[in-house]
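Dropping the structure in here first, questions after.
Missing here is one protein chain; the remaining ones are kept as they sit in the complex.
Think of it as A, B and C in the order they're written, each chain with its own count starting at 1.
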Amino acid sequence: MSPNLLYSTEEQDLRASVRDLLTDRCPPERVLELCEEGGTGDPALWHTLATQLGATSLNVPDELGGQGASVREVAVVAEELGRFVAPVPFLGSAVLATSALLGCRAGEHRDAVLAEVAAGNRTATLVVPLSSCVGGSFPTAVRAREGRLSGSVRTVAEGAGADCLIVPAGGAEGPELYVVDATESGVTVDAVTSFDITRPVSDVDLEDVAGVRIAGPDLAATVLEDAVRTGAGVLASEQVGVAEWCLDSTVEYLKQRYQFGRALASYQALKHRLADLWYELVVARAAARYAADQLATAGDDAPVAVGVAQSLCARVARHAAEECVQLHGGIGMTWEHPAHLYLKRAKADEIALGSPSAHHGVLGPLVDLHPAP
Amino acid sequence: MSPNLLYSTEEQDLRASVRDLLTDRCPPERVLELCEEGGTGDPALWHTLATQLGATSLNVPDELGGQGASVREVAVVAEELGRFVAPVPFLGSAVLATSALLGCRAGEHRDAVLAEVAAGNRTATLVVPLSSCVGGSFPTAVRAREGRLSGSVRTVAEGAGADCLIVPAGGAEGPELYVVDATESGVTVDAVTSFDITRPVSDVDLEDVAGVRIAGPDLAATVLEDAVRTGAGVLASEQVGVAEWCLDSTVEYLKQRYQFGRALASYQALKHRLADLWYELVVARAAARYAADQLATAGDDAPVAVGVAQSLCARVARHAAEECVQLHGGIGMTWEHPAHLYLKRAKADEIALGSPSAHHGVLGPLVDLHPAP
Amino acid sequence: MSESVADTVELDAEGLRSRTREFLASNDPATTDRGEFLRARFDAGLAWVHYPEGLGGLGAPRALQPVVDAELEAAGAPDNEPSRIGIGLGMAAPTILAFGTEEQKQGFLRPLWTGEEVWCQLFSEPGAGSDLASVGTRAERKGDGWRVTGQKVWTSSAHNARWAILLARTDPDAPKHKGMSYFVCDMTDPGVEVRPLRQITGEAEFNEVFLSDAWIPDSNRLGEVGEGWRVAQTTLMNERVAIGGRPMPREGGMSGVVADTWRKRPEGADAATYDRLMALWVEAEALRLAGKRLGQQLAAGSPGPEGSAMKLGFARLSQELSGLELELLGQEGLRYDDWSLRRPETVNFTGRTAGYRYLRAKGNSIEGGTSEVLRNIIAERVLGLPAEARADKDVPWKDLPR
Partner (left out) sequence: MSESVADTVELDAEGLRSRTREFLASNDPATTDRGEFLRARFDAGLAWVHYPEGLGGLGAPRALQPVVDAELEAAGAPDNEPSRIGIGLGMAAPTILAFGTEEQKQGFLRPLWTGEEVWCQLFSEPGAGSDLASVGTRAERKGDGWRVTGQKVWTSSAHNARWAILLARTDPDAPKHKGMSYFVCDMTDPGVEVRPLRQITGEAEFNEVFLSDAWIPDSNRLGEVGEGWRVAQTTLMNERVAIGGRPMPREGGMSGVVADTWRKRPEGADAATYDRLMALWVEAEALRLAGKRLGQQLAAGSPGPEGSAMKLGFARLSQELSGLELELLGQEGLRYDDWSLRRPETVNFTGRTAGYRYLRAKGNSIEGGTSEVLRNIIAERVLGLPAEARADKDVPWKDLPR
């Protein structure tokens, strides 16, 4: 069956709900205020997203309290959250950690944690550097010995505020995945200053901490790879949302602002740059939708689709944000205008879950394009 | 002493002489006509350049009939020849072959050939593929055994019409350089269809041909490397000339041509693209002048200067030629308009004597920037 | 064609399928002469089913044409070689249908569709490309017809064509958009001279057409005098529909050609060009997906403005990819296959050698609307930015700067 690259009616409804909520609760002034407070984002908004819109349980099976929807819907939410650079731990908890949990075999502990995270009662994160890319070797910065974990991982997405940590660890017989309660003794989560002020990062240190194993060497590497791939695929949709806001707000600004007696929007050099951005957004959206669809249907082409989407959308969002700042002129350089929130998000997203060139390197061999010797 | 990046008064006079001659004898219609005839360019123009302007003997010592000038002046001539895409074998004979001859030790045969080539009585070429880059290994496609040469080299610049061939060859004890008379039996020079119709290329085949050795294993590799480097450095000036013509002619065209009731030149999107091209030309010219100066003074920085100039000017000339065709619209796509002559020259020049990425690879380690492991 | 078809056939897929089978039963493609077969097909209303009865159609939904085509193809029937007569089918026919008199429709459409008469388009001029409304080819009234003088350019098929659709200026004193009329020009008229127009590839895909007092009877005018621009809009709208939209497999265009070149490990393949190749491959794949998405939008009845993105991206990518390919080839990229003047039967952007592809791709951002004009259209019609200032709308054409 041909993949559906459009937004379904249900997806459009979901988008409208999320957008309504964010328009109301997450205007740029509010985002800036929250980021200045330096906390863990907007817990109340996060709670509403989870409980009222079910945004944290979209692709979780019905029997665990989820919506039984798919990554397509998750991507739609990510797109809207990107459009508002909403400071909520969606990527860390509802995408990366949830994907990892979904990949593990059913089991008492996994099911319980997944249900809690899906319900929005707990927030989780996947303890890998946010810059991790598919195709890397399994991380062994944390070592597991007889169910106890030690080691440090830097620059983890949205770690501060997480109630439970999904931790890849090198065990005696190979890769393993653990769930660790953030309140366990020996767990230190240090919020560090994030370049993307709308998405906090943390350094996680574990010293002889008790964890519950949810995947062993037969499965852990695949689960982690799939989770990171899903994260990258969903991030592409977030990037589409970021790029779209940047284009829209720049168009609006240029229409209102006059220079030398003419609307800035009437200057052809600017018009052509905006037209080019619009072109980029058209192809980025198609790529992101395809990635979401392939992930949703566990399609054979998912690795290719994600590589295409992530490497392209990362560049498009960053380019859109840079143009947004430039074309806003001086006002775009000020702290009080929201353009910088998008610039920081877009630039960080270009590094997050694999840079474009890293994705090119993974993608090439999948389509029989091998690097030069 | 600080390198002089300007054109000296003598250089400006030289440029004026060359430009006068080419304006008179080498208008675009004439170039196109010559290229369509498919011969070896314009022997009469070549003869005038050599004998009246001394363009083929600028950096040859006085005692061999030369001008005792330097590569700086050679580069000025190359710039003008680029500006007119003049179909004369300057790069092959007066730059590559002459540089190789100059690099060899004085000797009866070398001196005689050099004097003849400098005087314009004979035309020479260096028998390497035109795509050769500094930093490559010494070519051994031709083997030398007891003064007799055998082997084939493809895509040699301006080979057809050359009276003598400077041939790098693998001898019993290592790299050697030979002079071969093109009329010797066993020499075949096949003109092949050149992408750059203003600069013919040939395949050279030698079957047990007598040659005179002008450099042995102690010197041949250095001589060849220096000749190819000098060629690349001078080519950068040619590229500046190509880019300059493209910019100038596009500016003129857009000023004359009206669309929707306005001069095309009044459209801001086009104005900004031309401004960007002008910027590129400013930096390209500075880089090309520095390379010429370093080659002229045998400066320690010559390898860096050539790498910078060639990798930059190649992109600038190609970009300028592509913009020239695009901004001329339909007329730029026709055979009768000269834009395509420049496009072909610029694109071929991007490959000739090392592509930008090849030059980057050679340049990096010279400035302590080593490739990723 | 004595009675109305609608009385006898249901205009749904089943009805058309059975009508096609009936037609085939009485016109066996194996034994019928090709021309005869095509004329019969036209008369049976199976040429273009959405056209009216009596003009090769049945007034059926356009979407049902594939049903008919599939039946005919399965039966081994000859087609009308649409790639050879694209301008007639795609541009002239819809315009004749919309603006022609009954006599014009009856006279022109049948031989146009069967391919017995090839059509070409005399619109662009050396001084009127993107700004088509500034055409200067002059048609002057003489008795019951017109004498036409001027130069047209970028005309494909002109050397094979029997007829041309022609846009000419009939009133130089009127503002530019209001002084043009639209004609059908007889290409065999002694005042028409066709010369091949050689391109930078060495080929002559197109022609220049010189009109010197060419005669056009007034009965060959389409639409009213002075209404030429409006008529031409119909022609151009149909041209745009024809571009893009066809589904492509991955690596279906230039990206596949260059990827294959890479796979052969050419001389210039290095780590730096690998990343450039991958970035372009990725963009080409995304553009392909965008085309697919556009098709899905159309199918869902909500066409978007993405068509202009497709053309912009297609031009960009074919140029970047073919430029990269020459670099990859290194020494081989310095050679060309053949500069001699040829007149290709069909054009294949990904054919011949890398050098040809590179040069031919330069036309992709010029022909059928330059990338600059497309960016204006996107900026103004999609993003709603103000239109460019222009001073040519109300001035008499003859007074405009040129």
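Everything that follows uses one rule, which is that contacts are C-beta pairs under 8 Å (C-beta built on N, C-alpha and C of every residue); 3 or more make two chains touch, one makes a residue touch a chain.
In this text, all values refer to a predicted model and were calculated from it rather than measured experimentally.
Within the entire complex, contacts from the absent chain reach the displayed chains A, B, C. For the chain missing from the display, the contacting residue among A:L21, A:L102 or A:V201 is A:V201, taking the whole complex into account.
The missing chain, though absent from the display, is touched by one residue of B:L5, B:A44 or B:A172; that residue is B:L5.
One chain is missing from the display, and on chain C it is touched by residues 271-272, 274-275, 389.
The omitted chain makes contact with chain B at the following residues, 2, 4-6, 251, 254-255, 263, 265-266, 268, 271-272, 274-276, 278-279, 282-287, 289-290, 307-309, 311-312, 315, 356-357, 360-361, 363-364, 367-369, 371-373. By the touch criterion stated above, the residues of chain A touching the omitted chain are 129-131, 154-155, 192-197, 201, 258-263, 267, 269-270, 318, 322, 325-326, 329-336, 339-340, 343-344, 347-348, 350-352, 355, 357-358, 360-361, 371.
Everything that follows uses one rule, which is that only the chains that are shown with their structure count from here on.
Most remote chain with respect to chain B, judged by CA-atom centres, is A. With centres taken as mean Cα positions, chain C sits 43 Å from chain B.
With touch defined as above, residues shared between interfaces to two or more other chains in chain B number as follows: 267, 269. Residue positions of chain C touching 2 or more other chains: 270-271, 273, 372, 375, 388-389.
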